[in-house]
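For this depiction, one protein chain was excluded, whereas all remaining protein chains were kept in their positions.
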Amino acid sequence: MKRFALLFTFLVGGLLLWGSTDFPDWNDPESPASTYVSNLYITQAYEKTHVPNLVSAILADYRNYDTMFETTVVFTAGTAIFLILRLPLGPLARRRNTEHPEAEPQTLPRDPILEMACRVLFPPTHLFGLYVLTHGHYSPGGGFQAGVILGASFILLAIAFDLRATLSRLPEGLFKPLTALGVAFYVGIGVVCLLLGKNFLDYEGLRAIFSGISPQMIRSHGILLVECGVTVTVSAVIFAIYTNLVSRGNHREGL
Amino acid sequence: MTWVLDLFLLLFIAGTAVAALESRCLLTSSIILGAYSFMMCLVYASLGAVDVAFTEAAVGAGAGTVFFLATILRTGRKTSR
Amino acid sequence: MNFIESSFIYWFFVILLMIGLYGAIAKVNLVKKLIGLTIFQTAIILFYVSIGQKKGAGIPILDVGHGHGPPPEITAAQYINPLPHVLMLTAIVVGVATVGVALAVIQRLYAEYGTVEEDEILEMIVTRE
Partner (left out) sequence: MSDQLIILVVIWPLLAGVFSALMPADHKKLALWGLLNLAVTNLLSLGLVRKVLLEGTIHYQVSGWVPPAGSPHLGIELKASVLSALLSWLIGAVALLGFIGGRSTWKTQIGERLPHFMALLFLLVAAFQGLSLSNDAFNLYVMLEISSLATYGLIAFGGGRAYLATFHYIVMGTIGASFYLIGVGYLYIKTGTLNIGDLAQILSQVELTPAYLLALGFLTTGLLLKMAVFPLHLWLPNAYTYAPASASLLVAPLSTKLAVFLLFRVVNDLFAGRIAGELPQWSFFLVVVASVGILFGTSLALAQRDLKKIFSCLIVAEAGYMLGGLWLTDQRGTVGALFHLVNDAVATLALFLVVVAVVKSVGGRNLNELPGLFQKSPLTAAALILVAFNLIGVPPTSGFFSKATLLTGAVASGRYEFVAALLLASLGNLVIFFRVIEIAYFDKVEDTKVSKDGQLAGALALMTALLLVALGLFSQSIMDIFIRPEVFS
């Protein structure tokens, strides 16, 4: 296996190096990748959407169909992990459990310094997450990053205190539906655009609701709306994945 | 003189990649993988991809490492290979 | 001479890809396999990001304050190609989702067989039948 792996690896590596002989100069402004479609994005995106961060503009407007499915990927992963870890144990595992019963769930003793530090850190982390979400139009950031930061703040809570205490404040019945609702919100905006007579996820359709807004600003607002949906799903899924992975799916013991 | 720093960074990244794969302790491996992710962020950022760097720092180095740690805590951290 | 902004970065991508691919195929420990897979995926992200680079261009965020000023004069040469960045945001998220699912499977394998070494698991499967 090792020898086969080496052979395969060097084959792939060699082929990739051979391919590089045929590339345009690496940072050439005139290469096809940086001229054909890319120039249109750079020169038109701001004019059409009023979003200075071109990455946000393309991510949540030009290619928002991709982003919708990316959110779905996150939701799918959350659901799959939930399914896998909640399965009943197989016969072999049950036998092992009766032969060597597991020690009581071990948690580290609670540490007042750590807890205090987390108390202090928790609100600014949330605030930063929301800032990253809303300021994604003007600086690096956006729905995914904000979602991960928000999710991470809850993970921090779960690590510093114990998992059960965190779950009593943020119970599974609350964040599990949120994973689905975020995706539903994103798709819902697309459907609203569709019902208002435009193509799916064409934010111009929303102008019928927000009257008196320029076509550029409605795109800007549309981007913010879908990013909110992304944030909800991502933060809930990140926390759900953590709680399930760390407790083998039974939510009894934390890190 | 930035090329010295760049070269050092790239060598260090390749080193951490190998170390993460070859370490005997899975806990060490996953922490090194976190370091690897963080240094990849530096490379992305120096290539001008600030959004990618941000996402990699949050998702790859942050959440990914925590997931690895959670799993290793619940399985085992030693490996003979 | 700048290493990161030259075709040297492509060689570096190939090296990382080879390390990751080797780890994903040859390692026996399942967590190590997954680490190899992660390195493999980051290598591809590096490849895409490096496609976007452009000599003398800045990051793809326009310098227009909070978007209320008059539209500035924009020439394409001023900004780095943003499209590969967008694609890679997607790829990173897909990568971490895959890792999460794989880790869940590893936990179940451990619960079932008491080990995360592939050869030991295969051996137990054979003896069980």
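Order of writing sets the labels: A, B and C. Residues in every chain begin at 1.
As a working rule, a contact is a pair of C-beta atoms (placed from the backbone, for glycine too) under 8 Å apart; a residue touches a chain by one contact, two chains touch by 3 or more.
These numbers were taken from a predicted model, which means no experiment stands behind them.
In the entire assembly, the chain absent from the figure touches the shown chains A, C.
From the options A:64, A:145 or A:220, the residue with contact to the unseen chain in the full assembly is A:64.
Screening C:16, C:62 or C:102 for touch with the missing chain picks out C:102. Within the set A:46, A:82, A:154 or A:175, the residue that contacts the chain not displayed is A:82.
Listed by residue number, the positions of chain A touching the unshown chain are 15-16, 18-19, 21-24, 31-38, 40-41, 44, 61-66, 69-70, 72-73, 75-77, 79-84, 86-88, 90, 176-177, 179-181, 183-184, 187, 190-191, 194, 198-204.
With the whole complex as reference, residues 21, 24, 30, 33, 37, 40-41, 44, 47-48, 51, 83-84, 87, 90-91, 94, 97-98, 101-102, 104-106, 108-109, 112, 118, 121-122, 125 of chain C touch the missing chain.
In this section, only the chains that are shown with their structure count from here on.
If the chains shown are joined wherever they touch, the resulting network links each chain directly to all the rest. The interface with the greater number of C-beta contacts, when B-C is set against A-C, is A-C.
Taking each chain's centre as the average of its CA atoms, chain B and chain C sit 11 Å apart.
Mean C-alpha position of chain A lies 15 Å from that of chain C. The residues of chain B that reach two or more other chains are 50-51, 55, 59, 63, 67, 70-71, 74, listed in rising order. Listed for chain C are residues 5, 9, 15, 22, 50, 52-53, 57, 60-61, 84-85, 89, 93, 100, 103, 107, each touching two or more other chains. Across the interface of their complex, chain A is touched by residues 50-51, 53-55, 58-59, 62-63, 66-67, 69-71, 73-74 of chain B.
Here chain C touches chain A in the complex through residues 5-7, 9-11, 13-15, 17-18, 21-22, 25-26, 50-57, 60-67, 71-72, 74-79, 81-86, 89-90, 93-94, 97-98, 100-101, 103-105, 107-108, 111-114, 124, 128, going by the rule given at the top. In the complex of the two chains, the chain B residues touching chain C come out as 2-3, 6-7, 9-10, 13-14, 17-18, 20-21, 26, 29-30, 33, 36-37, 40, 43-44, 46-52, 55-56, 59-60, 63-64, 67-68, 70-72, 74-76, 79-81.
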